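Here the complex is missing a single protein chain, while all its other protein chains stay put.
The chains carry the letters A and B, assigned in the order they are written, with residues numbered from 1 in each.
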Amino acid sequence: MHRRRFLKASAVLSAGAAGAYALPLLTSFKSSAETTRAPSTKLRWGMVIDLTRCPDNCTACVDACKKENNVNTSGDKLRDIHRIRKVTLESTLSAAPARKSVPLLCNHCDNPPCAVACPIKATTKREDGIVIVDPHRCMGCRYCMIACPYNARHFNFRENPEQPNPAYPKRQHGVAESCNLCAHLLDQGKRPACVDACANVNAQALTVGDLNDPNSEISTLIRNHPVKRLREDLGTEPKVFYIGL
Amino acid sequence: MNRHRGMIVAALAFMAMPMLYAVLTFAARPVSEQPWLEPPLANTTCVLPRERMRYDHMRYLKSLRDQVMREGRREQVTGEHAQGIGSCKGCHAHRELFCDRCHERSSVRLDCFGCHAY
Partner (left out) sequence: MTIEFKPIEGRSRAFYVLTFVLAALVLAGACATWLMHQHGLYLSGMNNRIPWGLPIVMAVFYIGLSAGSLVISSLYGVFGKLEYKPFARVATFMALLLMMGGLLSILSDQGRLDRVLVEPFLHFNPLSMLSINPFLYSSYIVICTVYLCVLMIGNEKWTKRLALVAVLWAILVHSGTGAIFGFVPRELYKSPLLPPSFIAAALSSGTALMILIVLALFRLTKRPLEPKPILWIGRLLAVFIVVVVYFVFIENAHRYYLIESRATERYFLFGGFHSVLFWMGMIFVGAIVPATILFMRKTGDSIPWVAAAAVMVVAGVFCERYLIVLPGLSHPPDLIPGWRIVESAAEEGIVSYCPSFYELLQALGVVALIGLAFIWGLKLLKLLPIHGQSV
């Protein structure tokens, strides 16, 4: 008698537990489109980096990004946040190796592995193509950092209370982040900090624009120059195009 | 009865925890009315009526966040409200005399100001 009742109770409890788990499953399918939606036909942000106009020793974009986003670097190569960084490349192919200075940043892929990997959809691809992290939701599991094949994502290992730019939040520890193409500026019709700084030093190597608009500056650049993207073989469809790579 | 002693002890311990939590929460409930809040500095109206703001401000802020951040639509957040939560400071200048008063009394932790300046 006791056994049968206990068994029935445990069966009911386990069914209830299973139901409790199934509920978020059922409600989440409709919003999984956020990570996998097809590229927008309306507005689709992209960036072109013209390496022929990018001077070797210039770090205007990097400094502007740090200032805009309240990033404070301390020289720790392993834990500093570099939403955009400049690297010096050396050719492995020719005997007299050529050198190039290249800015690297989040590529805002059309098929972002980070957005598919995020277990709580804190990292999503917006309808206008920007891949953005919701710092209110991110729980710091760092799976997006594992999934990104470009190592473009960073984690806040410590608190950074400085906020030289009051228009943008300061960093709290425990959340992941990456370049968000200054979405807060783009939404207001302004240019991202890096693009603005590059224009201000008269290099004009960085251009951000609408890839879906055939008359925009960026579409014209892509049409008229041979462009290359990073690791196109991976199928991530990055939206940062390099001229002269 | 004695045979199942171990399981009974485990089940009781398992049930005692949420019950203890409920008792403690009840004991810690606020005993007086709403505390004094610093009145707003400007004479303009808030984004929502006062009663609605009182119970709905978190949901409003969250929906605003999703709208601005995930969808890029800034229609509601224009002019003086262009900076989201930071713009509340225009009228409610001191969080210790406004936000913290109710939040500390009801023991609801504020997650906002770790990132947003106030």
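Everything that follows uses one rule, which is that a residue touches a chain if its C-beta (ideal position, glycine included) is under 8 Å from a C-beta of that chain, and two chains touch if they have at least 3 such contacts.
Computed from a predicted structure; not experimentally measured.
Only one of A:45, A:155 or A:168 touches the absent chain when the whole complex is considered: A:155. Within the set A:104, A:133, A:198 or A:211, the residue that contacts the chain not displayed is A:104.
Counting over the whole complex, chain B has residues 5-7, 9-10, 109, 111 touching the chain that is not drawn.
Take chain A: the residues that touch the chain left off the picture are 3, 6-7, 10-11, 13-14, 17-18, 21, 24-25, 27-29, 31-32, 35-36, 62, 73, 77-82, 85-93, 99-100, 102, 104, 113, 116-122, 137-143, 145-147, 149-151, 154-159, 173-176, 230-231, 234, 236, 245.
Basically, only the chains that are shown with their structure count from here on.
Across the complex, chain A meets chain B through its residues 34, 124, 126-128, 130, 132, 134-136, 159, 163, 166-167, 169-172, 183, 186-188. Only residues 65, 68-72, 74, 82-83, 86, 111, 114-117 of chain B touch chain A when the two sit together in their complex.
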